[in-house]
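Heads up, one of the protein chains got dropped from this complex, but the rest are sitting where they should.
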Amino acid sequence: MSLSLLQLKYKLDGCIYSSREDAIMTLSNTPATALPPLVSLALRPLPLYPFQLFLSAVLRRIVQQHPRMFERLGSYAGKRYGLAPSDLPFAFVLDTAPQAARLTVVRSLPLRLDARISGPLQILLGMVNGSYDGDALFFSRAIVVEGDMEAVLALRNAVDDAGVDVLQEGASLLGPPGRFCEALLREYFGGEQKKGLSSVSRRQGETSWN
Amino acid sequence: MKLTLGPVLYNWEPDAWRDFYFRIADEAPVDAVCVGEVVCSKRLPFFQDPVPEVVERLASAGKEVLLSSLALVTLGRERKQTASLAREADLLVEVNDITGLTHLDGRPHAIGPYVNVYNEATLSWLARNGARRVCLPPELPASSIEALAKCCPDVELEVWSFGRVPLAISARCYHARLHKLTKDNCQFVCGKDPDGLPTDTLDGQSFLAVNGVQTLSATYANLIENIADLADMGVVSCRLSPQAVDMVAVARIFRDVADGKLGPEEAQHALELVCDGTTFSNGFFKGACGAEYRTGAPAGPG
């Protein structure tokens, strides 16, 4: 049932794909708001190890708070997804093995993955917390999806149901400084998101068909 | 194994249509013949006149004659046609839309391949409601056919065995749409394609065939190599759906295989000659993609 990794490349200018029968997406102005280059640059030399510890804690918390998310993955639990924010100097590997889910930060994605999803951090986060319609965004021009389409759909649907707010989960682990960072990021993304969302909401829905 | 000739699905010239059935009556070794317009109610008036003589000719040749009803009934006149067919016909009516059942009121009838009979519960219900023969939906895999034959041995089960597979029916006429005509003023352009309009992929790969509001497969279904399997399962009849090929020859080949006079391999070769290069499929029967042709044992359920 799974497609080969290279079978699905979604990278053509002007072409936007959806993995599903319901979506041709022609978002002419995808609300992709990249982090400012300086921020990306500043993040580059950071050691990954402390970040890894933090991420593992975030994931543990998410798993605890949303146990059904992994249940919803069904037979796709165990698939490995690469998540690559295009505006960060590192990427993530999400291993959805039941009871042993792992989120690992890496400098670059390994080859052996079931699916890869890459795009600006803001969009990836917006999809996770349900601000965006996945069909309108998931396969929008700003995002590249490769690999097992069914596994990607399963993850998308499971995440959409769980409504995980990654920023909030992470911030709450860090106490007051975390909440301060969360507020800053939300302020930044929020303003940009409004611009972006208006274009999404204007267009989403219209483009679905069976 | 009985052979049943399905209704002509295409918009043939009335004379050609009549002559076709006359020749079937005189020469084709089939046990039953379905007559009637299934696809488009607009075509019906053309065949009203020749129907009685065709029915008589077939009956006097010893064929059982069934009258097939429309597959999609939306308009008032289509409801009336279906109602009068179901109520007044003195021949067995083959019901192709639930609409017909309302008017049959439990009287004996046949169920055509456009009614969704996927499982034992539905088949049993229809049998209790008066269905004597059921031509199963062409989509069904061998495993389903076998289960259905076991559950209702009193119902004559028929399986789509030759001819383009009807895949979809719509309110929209694709022939009219292609020719930039409205459906109401279609000028009967579907008549230009007596074997359906070949509809290929952008790579030129043969894929579908358009027949007015109906979409068929480009391939001809062909279960000639599976007749023994069908008989073992308890299937009573093979349906041969008329194409613009020598259907008498097709019927003879099926007859000979069913009677053990011809091996499946030779029969396959003979059919290839008759069908002049059209690709065959048996994928639905094998539980695979409908478009495929597979040799060997059918796949298991699901």
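Just so it is clear, A and B label the chains in written order, and each chain counts residues from 1 on its own.
Everything below uses one rule, namely that contacts are C-beta pairs under 8 Å (C-beta built on N, C-alpha and C of every residue); 3 or more make two chains touch, one makes a residue touch a chain.
Assume contacts and distances are computed from a predicted model.
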Check: Can you pick, from "Cytochrome c oxidase subunit 3", "Ubiquinone biosynthesis protein UbiU", "L-lactate dehydrogenase" or "Carbohydrate ABC transporter membrane protein 1 (CUT1 family)", the UniProt name of the chain not shown?
Finding: "Ubiquinone biosynthesis protein UbiU"
Next item on the list: Check each of B:Val39, B:Leu58, B:Val73 or B:Ala110 against the chain that is not shown and name the one that touches it.
Entry: B:Val73
Next item on the list: Identify the residues of chain A touching the omitted chain, counting contacts across the whole complex.
Entry: 1-3, 7-26, 68, 71-74, 76, 130-136, 149-151, 153-158, 160-163, 200-210
Check: What is the set of chain B residues that contact the non-displayed chain in the whole complex?
Finding: 71-76, 78-79, 82-83, 97-99, 101-103, 114, 116, 118-126, 137-140, 143-145, 147-148, 151, 165, 167-174, 176-179, 182-184, 197-205, 207-208, 210, 215, 217, 283-284, 287-291, 301-302
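By definition in this document, only the chains that are shown with their structure count from here on.
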Margin query: I'd like to verify one number: the distance from the centre of chain A to the centre of chain B, where each centre is the average of its C-alpha atoms, in whole angstrom.
Written below: 50
